[in-house]
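Let me begin by presenting the structure, written as structure tokens, before commenting on it.
For this view, one protein chain was removed and the others were kept in their places.
The chains carry the letters A, B and C, assigned in the order they are written, with residues numbered from 1 in each.
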Amino acid sequence: MTGKIFAILVAIITTISAYCVIAHVWWMPVDISVHGPKIDSQLEETVLVAGTLFIAGQLVLAAFVFLYGGSRAKPMQIPGGAKPLVLFAFLLVGAEVMALSFIGSKAWGAVYFTAPDPNSLHIDVQAGQFAYYFRYAGPDGKFGALHPELINEGTQNYFGLDPEHDPDARDDIVTAQLAIPVNKPILLTLHSKDVGHSFYVRELRVQQDFVPGLNLPIHFTATQTGRFEIVCTQLCGLGHYNMKAYLSVLSQADYDEWLKKQAAMQ
Amino acid sequence: MDQSSLAATTHHDLLTEASPYGIEKKKLGMWVFIVSDACTFGAFLFAYGYMRVGAPVWGTPFEFSSILNGLVMTAVLLSSSLTMLTAVRASQAGAKASAIKWLGITMLLGTIFAALHLREWFKLIGEGWRLFHNPTGGAAQFGATFFSVTGLHLSHVVTGVVALAFIARGYSRNRYDESHVETAGLYWHFVDLVWMFVFPLMYLMNAR
Amino acid sequence: MAAISARAAVHHLPPQGFIRKYVFSVDHKVIGIQYTTLSLVAAFVGMALSWAMRIHLAWPEARIPLLSLLSPNGMPGGVMTPEYYLSLMTMHGTIMAFFVLTAAPMAGYGNFMLPIQVGAADMAFPRLNMASFWVTFVGFVLACATFIIPDGPPLSGWTAYPPLSAVGPAAGPGQGWGQNLWGLSIALFCVASLLGALNFIVTTLELRTKGMTLSRLPISAWAWFINAWVSLLAFAVLLPTCLLLVLDRLGGTSFFIPAGLVFNDQLQAHAGGSPLLFQHLFWFFGHPEVYIIILPAFGIISHILPTFICKPLVGGWKVVTFAMIAVGTLSFVVWGHHMFVSGMSPFMAMVFSVPTLFITIPSVIAVLIWVFSLYRSNMRFQTPLLFSLGFISLFITGGIGGFFLAQPSTDSYLHATTFVVGHFHFTMGLSAIFATFAGFYYWFPKMFGRMLNEKLGKLHFWLSFVGVYSVFMTMHLTGFAGAVRRYSAFVDDFMVPLIPTNRFISVAALLLGATQFIFLFNAIWSRFKGPKAPDNPWGATTLEWATGSPPPFDNFGGRQVTVYHGPMEYDGEARVMQTSPEASVAGT
Partner (left out) sequence: MSSNRELTMSSYVGIGAGLMLIVGIEVILTYQHLPTRTLLFSLLCLASLEGFVAVMYLMHVKYEQPILFWTIFPATLFVLFLLCYLLPDAFRMASMRLLR
């Protein structure tokens, strides 16, 4: 009796869990990046492989408990002993994980092993407790050097720029939200002012930590206009839950308009 | 298990399975400790390597005098290993008095090593080296890594001297036997072995 | 043939006086019980913390006046501050991972059972053994002390990533002495674990009684032995990591702190360090730690199953043991999968991802062995078997999540979502806890000489099993929607729709926690009022069941034990095991 209850319980749990995943009750949002589809298909692939193993494993467990739970017959070992099981694990699971790591490496390479497009738009991103700031190079296309000792929230010198002595810094445009033109390759360089943070945009399928002391590049191309959330996923202190900014993907015209406005506000 | 290894088993081991290592538990315990301690030192040294590779400029502060001092320290520690060996052999030959004598000499050499090492430390501190400060303007990491790695090693030396003192005392009062002396010897040789890596990596790699 | 003859020399005499007997005792059985009790207390502390967190997540405005008495700063007026939420999360992780999951199945049961299972009178180094318990105890006290010191507990997570954890009070609340105590507490725990591991290894190799060849070791003993090696090497690296972190905090060094950090417009003096170095060193320990937690569980399950399905495991002791050795070895080469998005070199991500996927093979082998051992078996549904079956189900589910997180491409979406939280709670958290429960129900009669109440035990199992799935499977699902972990409130537009789901999780978690009190009551009540336990209530075949319940001081009452066959060797076909203690020693 106990065995049957356990088996049925496991079966029910398996069915519900499987349904929720297959029916996408909770699922990834729409994908707006060029590299995203590779990641999504990789995830679907994994759902297929892992899901099969999950259902198979749970159901076989349930079946055996159901069948032999009440049995008082003379126990017997499974014919063939352990060899077939070990072979199965090595061949089937081995093949699956090899396939996953092979295809997966391609999806990963599409994001990290490709050089950024030479004429991509370069934006400098700085994370600090608990806000992001974004810096556009301005007309001269050059970023001013960073002087951490000059960082001053009061005078809104978030990056520690030195406009007096540094001509490159004079026309840098610093904003609190990230706006990018659609279908244009974007190169972000991420650096942190204080502790570790992270740059996570679900729709872009991009997550990259800010490592204090390093200047980490990440590049992508957005394919849809819209307004999306950038959230911090690396524990950074009491305001962690509240650290967010917005990513606006605009048409080229809107973007130029927006950038002019921002430049005027500096 | 061949005869020789069975010979090493102690009295009540006749009632137990022979150890695959054919050495008694104290010694095996010391070996296991040495493996784990070697990994700890390894982590320290790799942290040093990481710091050094990542540093833009890395000062090389050691004048030849310091290297010479290190050379003397190496000689002292190495000979202390030999005297330790003599003590172990004497104890195994049952020559208690001479074993204790050689243990004493080993402790003396260990103390000399520690003294020379501390002199080096105070010299550096006198020059303004700190855990977080580099007077030559190079990476502050030098002080941090040098003092932490050599400090860890120095603490092992001091612990070793104290341990040897206890062993010698217990051995002279028949509370401990030659196996204790031998186990202590293993530890002492290990401290020597670590120095064989610390000296080239911390001193020679930082020589002017 | 007579298997039990008078032992030539009794190992050592029982101590006199309460202190030597029950407090500073060198008897491995007392130490084992001390460890088990410590982790039981720690488990309920950790659970209370998770309760407070879940209540806050579900009802952010909820007032809990009682807690405001405990922590006036953290819970002004009984409402939790964001920083206090993070502190609770940090200490929940620290206490559960170290003082419960690492301590109970290894140091707790291992200390009590290993010497008896190999037929020894005590551990190899009893004094060292006592030392490791009391060092662990001090570590636990330090960890708890962070709650009462003015600076408050640390909030940088159980992983304590620098610079947040390294620069000190400048980095915000919870970065004062709380973080220092955390570092010291973990350093002490490392020392204790190293001494313990050393003791386990030497005991297994040197103190096996006549006839207890390595091929006749019970699988649980194998698991503890393998695990001792893994802890020996892993904790050896965590120890310097903690020391360097404390040195950064108190010594002013910059191992983990780079140049140019600015906190409220103040430039920090540190320069030249690297946060990635800490992450590498921490996870070098951190991933083996996951297996340090789960390997004893493997052993306990493989040890308990045959008794209750009345037949040996498929392939006997060999297959599972080699699977455990493979898992233990591979566990060292996969740590980078915790760092795919952490700024680690992307090529290293590939280097770490492949072995991470391949470690599933030995794990799958172990699971297949357990599952297919049930084929044509003859189950006796006592509580230990239920928890073992529950463990298998949970471990399958948890392992499946690994496929997603082992690949950098999919991990770059799921990393730091509740999917990860669900995953590691299934694998190292609840699987290990279920195995610990199985072991508790199985060995309680031996440890205390009383039987636990079966009805309460079964009730405890059913509620826990359903509770675990409804809490952590739901976390997996919300993870697909990108719900970020370690948030004390849901202010992001895409997190708001998930609030009802989180309420459900909270309610389920509270019930799951409540059911643990059934267990607590059962344990305490049976300890004193339970029916007397026979020597071998389950009809098991290992040495611990060939002596009294509880065993005498020298484990076999001055008898010399000789072993003639392994725990899973029967003449010919599998059959119901003998229930007489002779069977375990002499065979039939």
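Points to keep in mind about this one:
Definition applied: contacts are C-beta pairs under 8 Å (C-beta built on N, C-alpha and C of every residue); 3 or more make two chains touch, one makes a residue touch a chain.
All of these numbers come straight from a predicted model, not from anything done at the bench.
In terms of the touch definition stated at the top, the absent chain reaches A, B, C within the entire complex.
Contact with the omitted chain, checked across C:42, C:116 or C:277, is made by C:277.
Summary of contacts with the chain left out: across B:16, B:81, B:106 or B:145, the touching residue is B:81.
Within the set C:24, C:332, C:525 or C:564, the residue that contacts the chain not displayed is C:332.
If you put the missing chain back, the residues of subunit B touching it would be 4-5, 7-8, 20-24, 27, 31, 34-35, 38-39, 42-43, 46, 49-50, 53-56, 67, 71, 74-75, 78-79, 81-82, 85-86, 88-89, 92, 179, 182, 186, 189-190, 192-193, 196-197, 199-201, 204-205, 207. Annotation for subunit A: contacts to the undisplayed chain at residues 146, 148, 191, 213-216.
Within subunit C, the residues in touch with the undisplayed chain are 229, 233, 236-237, 258-260, 274, 276-277, 280-281, 284, 332-333, 336, 344-345, 347-348, 351.
One rule holds for everything that comes next: only the chains that are shown with their structure count from here on.
A linear topology is adopted by the chain contact network, the touching chains following one after another without closure.
Legend note: the chain whose CA centroid lies nearest the centroid of all displayed protein CA atoms is C.
Between subunit B and subunit C, the centres computed from C-alpha atoms are 34 Å apart.
Between the Cα centres of subunit A and subunit B there is a gap of 48 Å. Remark: subunit A and subunit C have CA centroids separated by 30 Å (rounded to whole angstrom). Shared interface positions of subunit C, i.e. residues touching 2 or more other chains, are given as 273-274. Along subunit A, no residue makes contact with two or more other chains. Residue ranges on subunit A touching subunit C, taken from their complex, read 2-3, 6, 9-10, 13, 17, 20-21, 24-29, 38-39, 42-43, 46, 49-51, 53-54, 57-58, 60-61, 64-65, 68-69, 71-78, 81-82, 85-86, 88-90, 93-94, 97-98, 100-101, 104-105, 107-108, 111-113, 128-129, 146, 148-149, 151-154, 160, 193-196, 198, 200, 202, 205-214, 216, 229, 231, 233-242, 244. Every residue of subunit C that touches subunit A in the complex is listed here, in rising order: 81-83, 86, 155-157, 161, 163-164, 167, 171-174, 257-265, 267, 273-276, 309-312, 314-315, 318-319, 341-343, 346, 349-350, 353-354, 357-358, 360-362, 364-365, 367-369, 371-379, 381, 386, 389, 392-393, 396-397, 400-401, 403-404, 406-410, 412-413, 415-417, 458, 465-466, 469, 473, 476-478, 480-482, 484-494, 498, 501, 573-576. Contacts from subunit C toward subunit B in the complex involve residues 7-9, 11, 119-120, 124-125, 194, 197-199, 201-202, 205-214, 232-233, 235-237, 239-241, 243-244, 247, 251-255, 269-274, 277, 281, 284, 560.
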